[in-house]
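Single-structure report; data block below.
The complex appears here minus one protein chain, its other protein chains still in place.
Presenting chain A:
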Amino acid sequence: MGGSSSPTKSRWKKVAYGGMQPGYDDNHTDESFLEDMVMNANVVKRDVMKVMQDSISISQYLSIVALVGVVWTYTLNYMLDENSLLLIDVGLLVSGFLVLILTEEMLSLYLLFHYFLNIAFFIMGLYILAPIYKTLTRSISSDSIYSVTVSLLIIHLFLHDYSRSAVRAPGTWKNPSLTSCISLNASVVASVFVASRLPSWVNVFAIMLFSLLVFLFAPLVTYCIRKYSFRLHILFSVGLMILSLGLVYVLHKLLFVVFLVLLIFVTIVCPYWLIMIQEYKFEINGPWDEAKLCFDITD
């Protein structure tokens, strides 16, 4: 600076102090402008096959809910009696435990006993409450109950936590999010509503037990399967999808078409769509971004 009037201008500096820089206007845009900008720094390249495989778990859950719906409909139309329902319940319970025992290497006898105890309490509670559920919605018309049930199921499907199992695998306790709680509650209320339209309290007990077993434990069981072997998970899902498609076909032709379209949309169209719109992904990062803390804040 000190009086050295050299022909070359002093270099522009990216600083705010010291007033206007000699030789440069305030709106001077230097070559280094936006030098520190980073584009698409943390974009993950996705592969169609991978996305499709991941989307299978959504289709799988859709099929499970469809199966529940089918069982509900059959029971409401008196095509399934309480004995076969109870048989299904026992079958589900046993197969669920078998899956847990076979896939979970960490499962101790104590934990198993703990599970048994919990489920015993749970079944007893249901058994006691069944007569109350039976008369719960007597004063309300069936149509409103059915429409509310369908809406609740849709809410359940929308808010369900597909990324992780709603019920945690043993050892990984973390607070579930608000939406997954709402989703679970919606499914439970829907089951109560459906059960309350049934004629005998044994029926009510059986259907309640069935729905709650599925809604509470299916995520855990499918999570265990997926963790154990991905191929088994795919096979299991495809099997469930075919089973549910078949049963829905028997039930209603139009529903079958809708369900089929939904499954195709979820497993094939959506992954392609995601890959297609990937190229429009545009992230900008730079020094103006809020710094991220590199440690966990434990409140």
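We adopt the following convention: a residue touches a chain if its C-beta (ideal position, glycine included) is under 8 Å from a C-beta of that chain, and two chains touch if they have at least 3 such contacts; residues count from 1.
Criterion: contacts and distances are computed from a predicted model.
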item: Protein name, per the UniProt record, of whichever chain is missing from view ("phosphatidylinositol N-acetylglucosaminyltransferase", "NADH-ubiquinone oxidoreductase chain 4L", "Ribosome assembly protein 4" or "Vacuolar fusion protein MON1 homolog"); value: "phosphatidylinositol N-acetylglucosaminyltransferase"
item: Touching the absent chain when the full complex is considered, from A:M37, A:L87, A:I101 or A:V258; value: A:M37
item: Listed residues A:L109, A:L178, A:L254 or A:C294, member touching the removed chain; value: A:C294
item: Residues of chain A in contact with the chain not shown; value: 14-20, 25-27, 29, 31, 33-37, 39, 280, 282-284, 286-295, 297, 299
